[in-house]
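As you look at this complex, bear in mind that one protein chain is not there, while each of the others sits in place.
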Amino acid sequence: MLALTAAEMLHLKETLALRQPGHGLPRPMYHDDLVYRGEMDFIWRGGWLFAGHSCQIPKPGDYFLYDLDGDSVILVRDNEGQVQALYNVCRHRGSIICEAGEGSVKRFICPYHQWTYALDGHLLVWRGMQEGLDKSQLGLHHAHVRELEGMVFVSLSQDPPDFEPAYQAIAPMAHPQGLGRAKVAKIIDFDVHANWKLVWENNRECYHCNVNHPQYIKANFDHYNVDDRIERVATQLATVTARSEAKWAEEGLAVTRTETGLTEFPDPDHNIWYSANRTPLVDGFLSETLDGKLVAPLMGDYTEPADIGTLRMRMLPNFWNHSSCDHSVSTRLTPVGLTQTQIRMIWLVDEKAEEAKDYDLDKMLPFWLMTAEQDWQICVNQQRGVNSHAYTPGPLSTYKEYNLDRFLRWYLMQMSSAIG
Amino acid sequence: MLALTAAEMLHLKETLALRQPGHGLPRPMYHDDLVYRGEMDFIWRGGWLFAGHSCQIPKPGDYFLYDLDGDSVILVRDNEGQVQALYNVCRHRGSIICEAGEGSVKRFICPYHQWTYALDGHLLVWRGMQEGLDKSQLGLHHAHVRELEGMVFVSLSQDPPDFEPAYQAIAPMAHPQGLGRAKVAKIIDFDVHANWKLVWENNRECYHCNVNHPQYIKANFDHYNVDDRIERVATQLATVTARSEAKWAEEGLAVTRTETGLTEFPDPDHNIWYSANRTPLVDGFLSETLDGKLVAPLMGDYTEPADIGTLRMRMLPNFWNHSSCDHSVSTRLTPVGLTQTQIRMIWLVDEKAEEAKDYDLDKMLPFWLMTAEQDWQICVNQQRGVNSHAYTPGPLSTYKEYNLDRFLRWYLMQMSSAIG
Partner (left out) sequence: MLALTAAEMLHLKETLALRQPGHGLPRPMYHDDLVYRGEMDFIWRGGWLFAGHSCQIPKPGDYFLYDLDGDSVILVRDNEGQVQALYNVCRHRGSIICEAGEGSVKRFICPYHQWTYALDGHLLVWRGMQEGLDKSQLGLHHAHVRELEGMVFVSLSQDPPDFEPAYQAIAPMAHPQGLGRAKVAKIIDFDVHANWKLVWENNRECYHCNVNHPQYIKANFDHYNVDDRIERVATQLATVTARSEAKWAEEGLAVTRTETGLTEFPDPDHNIWYSANRTPLVDGFLSETLDGKLVAPLMGDYTEPADIGTLRMRMLPNFWNHSSCDHSVSTRLTPVGLTQTQIRMIWLVDEKAEEAKDYDLDKMLPFWLMTAEQDWQICVNQQRGVNSHAYTPGPLSTYKEYNLDRFLRWYLMQMSSAIG
């Protein structure tokens, strides 16, 4: 990694200082290559990244790749059943080892000179090399990896932040969803011409939901904020919340978000970059679908009638998930440039569910696919606008954009503390 | 806007000093990103730019966009009938407000959170924002705008040069053409892989016309220069000029260019970046068409038989127009990178003319479409050549390239005086 020079660090520091409290980010944060390089180093290579679901690689030798910023990481299940994260780079001449984005292998054989590595990365065979070299030093480089209830996270950092608090906060909430006993129903990749922060900014407020997300707002309460919470909504929310408490408290499945508006996240003052909560759905909605009806068999530990709202999880800088009782949708962000983000959405169902028989993608996909595409268009519009020299960051709504402000403060804190 | 550093300014100054008098520009002027950034700041953001014709937006709420260098400007007719130039950037989070390149609206509603602006840019509605903010400070940013006989010019500069001299020089000439009572017959956009200066250099001489523009030279005298003006041409020009004077002087429509060769333009010694003149056509040509015959009803104040030559107007850095008695053709340049220029051509006819009935595009377009495409190919060839390390600027013809030299001196003067 090419380190930033002292002059570049100073320039970056001055740029970060341009943000006015309570306002959006200034133009250079979306427009300066140096900012992007800093983000890659300090945030994306510094933290934990969602790579995919462990159910994508059920058997030893199954693997998929996660590519970021020139790097390619192999997520593979080894013979002991553990997920390993290995850099997809031969230790000999540097060829990639796995050409396909996913597959199943017994051992990793470099296509160039057939150096051969075990599933845990150690070097097994290197025909043609001279004596006197230390084979044990030439296994595949490892990245840090953690599995969390069927979700796989990697860190490209030598010294990643402690994953344990994230695990403790999320695992108990996630366990009943049974993501470890799931299967992929559908993966869709989007190429969105917007800076990754704009995608998060969009995700961190529902001020835009009323007009932009007609499907989403029918199912949820969280677009109502303190300034527009009317009596009817408050009453309905109270009813739903109370019923949930009465019915599900014992099993730990009662909703934990009992207010309108989005759960507060992240927490820049305590550097909390992960969270999970259970959020009520509108009466009549058992699942985040167009009509609120189930579209697949129940997942995990849920039992009929599973009016357990939605489980929501998120981890900065690249992951969020909305899980209904019958299906679960993960979103993974990957910057591929200053103004371009690759976004992968993964729909999961119970591992025993069979397509056509137990579920129908035409019924399952629209809710989140429509909501997502509405958001990507918004992000592209915003990128077009912040490109302008005439862009000046406006004031944020304290009622509706509190989480956006939290996100921006978290972002600035990460960057600033890395620069020192 | 990221200002240039002192070191960059110095480098730019040294680069500009490389030009040898009477010769073309050195390679870095077409090849150095810093030169391009300087041009954007000093010339394109410093001067007046042709955006389009006011007849594109006849009614209140009609708008079109003009995009340059990351910025997007909305040209809109307000309720008082004035053309406003508003930056297409929401004052809240910076989203663009108008997604389509043209349209008609009652008010501007940002697609993100529905902040709503009047046609004059002031903020009308911002539901969801807290008390204590000053709404009057959050209208859309304005750019400077001037209308000149149906032509719309904008400036992105905070402090644009005085438009009045340009107005005084051009308006009386343009008035009889009636561009304010015109309509668009056709718009064609070209993506030309050449630096914008090469397009102007090509425009500023007719040394290349004899071989490259077989259509153009049939209609015009201006490709004959002092060194190749023969008796027959001089006689014909004198005849045509005298006839024009006799017939049209009273109405102010007599030709003003009475010599062969191009009118001298620009004037770097007095910083004249605008001009207009009336130029004779060859006997038998009433319009710049393949056969010289009319292809549409007369425009403006002209009356049959309208042997009034052609009205020509030009403004640096991005506009020229050739108007015949029956149709008018505007050309607008927009750099989209160091070696790429977007070029828009707009054909206008009288507002009452109806396609198919009164005019036929197959007859109207070829003259200028062929001439333009011949020129764009020349510019691409030149760009390919000046990319070469072996390119050395050659001597300019004092007979035929005097205007090119004027253009280069004007360009260097603009750049140098901005650098100081």
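The first chain written gets the first letter, and so on, giving A and B; residue counts start at 1 in each chain.
Just so it is clear, a contact is a pair of C-beta atoms (placed from the backbone, for glycine too) under 8 Å apart; a residue touches a chain by one contact, two chains touch by 3 or more.
On a predicted model such as this, the values are computed, not experimentally measured, just so you know.
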Contacting the left-out chain in the complete assembly, out of A:Met29, A:Val76 or A:Cys90: A:Cys90
Residue, one of A:Leu133, A:Ala171 or A:Ala238, that touches the chain absent here: A:Leu133
Touch with the omitted chain, as defined above, among B:Ser104, B:Gln130, B:Thr303 or B:Thr392: B:Thr392
Touch list for subunit B against the chain that is not drawn: 24, 28, 32, 201, 207-208, 211-212, 225, 227-228, 378, 381-382, 384-395, 397-400
Residues in subunit A touching the chain absent from view: 1-2, 45, 69-72, 87-97, 99, 111-114, 128-130, 133, 138, 141, 143, 156
